[in-house]
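Left out: one protein chain. Kept in place: all the others.
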Amino acid sequence: MASTTITNAPNPNRRALLATGFALAYVVVAVLALILVDRNSLWYPLYNVFAYSMYVLSPILIISLPIPNPIKFGGLAILLLIVTPMLGIYNNSYMEIAVQICIFAGLALGLNIVVGFAGLLDLGYVAFFAVGAYLWAVFTSTSETVFKLNGWLVPGEMFWVFLVIGVFIAAFVGILLGLPVLRLRGDYLAIVTLGFGEVIRILARNANDPINITNGAQGLIGIGKPPVPDLLHGITNEAIRIMSLRVDNPGFVAQQLLFYLIAVGLLVLIIVISRRLEDSPIGRAWTAIREDEVAAKAMGVPLVRMKLAAFATGASFGGAIGVLYAAKQAFVDPTSFVLLQSIIILAMVIVGGMGSIRGVILGAIAMTLLNLHVLTNLSLQLNALRNVNFIVPIIDFPIRNWPNQLEPAKYQPLIFGLVLVLMMIFRPEGLMPAERRKLELKAEREESAGLDEQAAPQPKGDA
Amino acid sequence: MSTTATVQDRPVAPKANTLELVQQSWIYRFLLFPIGQMLIFIAGATILLTVIAYAIAIAFPAPNPNIDLVTQINRQLPGMIISGVSIGFVYSMIALGYTLVYGVLQFINFAHSELFMVGSATGFVVMKALEDNGVLKEWNPILMILFMLVCAMTVSGILAMLMERIAYRPLRGAPRLVPLITAIGISFFLIDFVRAGFAITRNEFNLTYPVRSLEMFATPVRVAIGETTVNVRTTSIMIIISAVIMLVILNYIVNGTKLGRGIRAVAQDQTMSGLLGVNVNLMISLTFLIGGAFGGAAGMLFGMNVGTITPYVGFLPGLKAFTAAVLGGIGNITGALLGGLTIGIVEAFLNGVLVYYPALGQRYTDILTFSVLILILIFRPTGILGKRVDEKV
Partner (left out) sequence: MKQKVSIIIAVALAMLMSLSLVQAQDNVIKIASQTPLSGPQSVLGVSMRNAVELAIEQLSGPIEELGFKIEFVPYDDEAKPDKGTSNANLIVADESILVVIGHLNSGVALPASEVYNGSNLAMISPANTNPNITDRGYPTVSRVCGRDDLQGPTGAEFANQLGVKSVYVLHDTTAYGEGVARFFRQRAEELGITVLGFEGTEETANFDSLIQPILALNPEMVYFGGIYSQMGIFLSQARAQGFDGLFMGPDGTDSSEFAQLAGEAGVGTYYTSVAGPANIYPNAAQFIEDYKEKFGEPPQPFAAQAYDATAIALLGLQSAIEEAGGKPTREQVAKAIRAVTDYEGLTGTITFDANGDPEIGLYYVLQVVSADPAEWSNNELLATLEIPSPLTAAAAKEE
């Protein structure tokens, strides 16, 4: 945001100082904006749209500014581990959106390994998410499944163990999917992975008869949660006391806080692994496969092993996030794993910038915010205005006369679709493209522009 | 359909014998051959699946002792074939749109299923308008279907062209995934746009074609085969006849006209055909027009057959048609036809037979269909009729 200020300053120290100052100011303004407002006021929803979006984007801002590393990561840690939990305790919905952003960012990063790094189009990514979620769900759910009837259930403490098991099972399923599709390319791969995603969902839906494993369409209820450490209870109560809030159920808030911390922890782990992989020999092999499979093979890149590694790594992220998702939701059913979900995750990757870790996270933040926060709050704003019979000044239009059929809530898919199209037309490389990708696109564009010029002045076509 | 879209015209032999003369004649190339091809596909797929069905019936008797599977299959065989073939043609017509576009642009137009939906919505609007003006019963049914077809094809075709112009053309040269996401965005947009349109004007979006008020469509044709009688719905017959006629016309356009040659040229090498004087942009637009028109026609015929549609109707047939296009070999027109019919007939047989095995049931139809696809792709990674394309190095 302040890039102009920064580039004008020649001295690197001054630049760092300016950037740090700006980031600090930004975060302080965002936090103040969030807490200094009356939640019962008329314009709160609209205001909330801006204020919370501003706050949620701050980690990306901090990462992008030229701040010296120790300050940068220290600041991020404070932001993620102290400020956000406080805000989340202050207003539960902030915590919930933060958790969902972490979940979707984790999924998007997993898909990014397959699509962004290795260039294998996967339209059924949600299958691995489902595998993780169902893994934890069947072993802890109180529904009458074969696991419960045979006494195979495990207590909530096993969550951590299952997080690890989830990684391996999902990776295994990823390899299972990878094996038969190794020979397929591009769109053939797309349809097979799409089919695979649907198959997993349908299996989850069908596996209640003759043996009840997943409880079918009814879904699994009462899924176990990891127990909250006493320390966290203490911290939550203390935070509630400091902010002098009236909270009905502090235990519940502590539980949410735990999920938030797990989600952030997982996300950080995924980011670190992604980053390390990107610059490792494996990552370079993936890039080679993405750019030119034949050339990669000729250069001695083991195609089979590398492709399987991409599927397995991507899948393992999905599996771990799935375990967390099941525990957080306490309920899992097949409707969470539809094709649309895969497409939304893919859209996050591409909107953010394929192959760019930072971009993918930004994509996940933007899409999640748009869907869960922005559009919902706009609908609420309209509704609030209608309730007080607000009359738009200047044009003298009473909001109450706004027809029911034109409520923004009903147009979420329409707006979502438009945003995707416009985004792709005006910024096809994504919000924050990877450096390498940016250069490629530039070259490609120049090339195709050159071709167009050649083709354009041709006289009328053959038809 | 006599040749794949990507294959050049066959060179004219200097000395032709009678057989070759027949093969070069107009009637053979554009009428007998394509229709014969379709008949062979249908007969082949049906016979194969019938044999498999009976083999299964004998090898694995139904768990329910009161049911003799062979008798059951005897009873439902004609019904399964007709329903499979009629939906198969619908899938084929949609799959053509995927394949044509893929042929020229090498990208999957995910929004194609919405062109199908728009076609069926247009059919509804036209038919409803006819009914509201009281002329529905006066018109000759054949004329009416033709009129509805033309409307649906025009609307969907033009929409497809607009789509290409506004959303895909600016993205040519971008990485392959970018137009894919645009297509998904368009798909969301169109579904919701149509929904909103009907929600505002009609206060609902379950669109029921006024088919039942017409005598011709309300009473099914009774066909007696042996001791079983089958009620065949007129609309199913209508789908089959219209689809065959349209596919023959498409074959003629692609293989027999200058326009078709242009499209094939663009499909083979865009840059080169541009340099040789083919108007590439026009050809791509026309490809979208044709693909969209076919999708629209399929939507309208489908809508009349099922009676009621919604703005969400495109998803399932679109997905299956996409599967069909890939199964046949994407980019290959004959492949789309073959794939569509195969998926339609396989589905009908699976639905007909799985019922008798309670541990499986029809809920596994989709899984098994996809398994067939994956199996075929493992052995032929570019689909049944797809050519093994060597990488340009």
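We just call them A and B in the order they show up, numbering each chain from 1.
Keep in mind that, in the parts below, a contact is a pair of C-beta atoms (placed from the backbone, for glycine too) under 8 Å apart; a residue touches a chain by one contact, two chains touch by 3 or more.
What you see is a predicted model; the values in this text were computed from it and never measured.
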Candidate in contact with the missing chain, chosen from A:Gly21, A:Gly222 or A:Pro281: A:Gly222
Sole residue of B:Asn231, B:Thr257 or B:Ser371 that reaches the chain not shown, by the stated touch rule: B:Asn231
Residue in contact with the excluded chain [from B:Thr18, B:Asn133 or B:Asn203]: B:Asn203
Touch criterion as defined above, residue of B:Thr46, B:Ser86 or B:Gln270 at the omitted chain: B:Ser86
For chain B, the residues touching the chain missing from this view: 66-67, 72, 75-76, 79-80, 83-84, 86-87, 192, 203-206, 208, 212, 218, 220, 229, 231, 233, 236, 302, 305-310, 312-313, 316-317, 347-348, 351-352, 355-356, 358, 361-363, 366
Missing-partner contacts on chain A, residue numbers: 1-5, 29, 33, 36-44, 46-47, 50-51, 54, 91-97, 100, 143, 205, 216-219, 221-222, 248-249, 252, 255, 329-331, 333, 335-336, 371-372, 376, 379-380, 383-384, 387, 404, 407, 409-413
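Here, only the chains that are shown with their structure count from here on.
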Inter-chain centre distance, chain A versus chain B - centres from mean C-alpha coordinates, in Å: 36
Residues of chain A touching chain B in the complex: 115, 121, 180-181, 183-188, 190-192, 194-196, 198-199, 202-203, 205-206, 209-210, 293-295, 339, 343, 346-347, 350-351, 354, 403, 405-406, 410-411, 413-414, 416-421, 423-425, 428, 441, 444-445, 447-449, 451, 454-455, 458-463
Contact footprint of chain A on chain B as seen in their complex: 102, 108, 167, 170-182, 184-193, 196, 199-200, 203, 258-259, 261-262, 265, 271, 273-280, 282-283, 286, 319, 322-323, 326, 330, 358-359, 363-364, 366-367, 370-371, 373-374, 377-378, 381-383, 391, 393
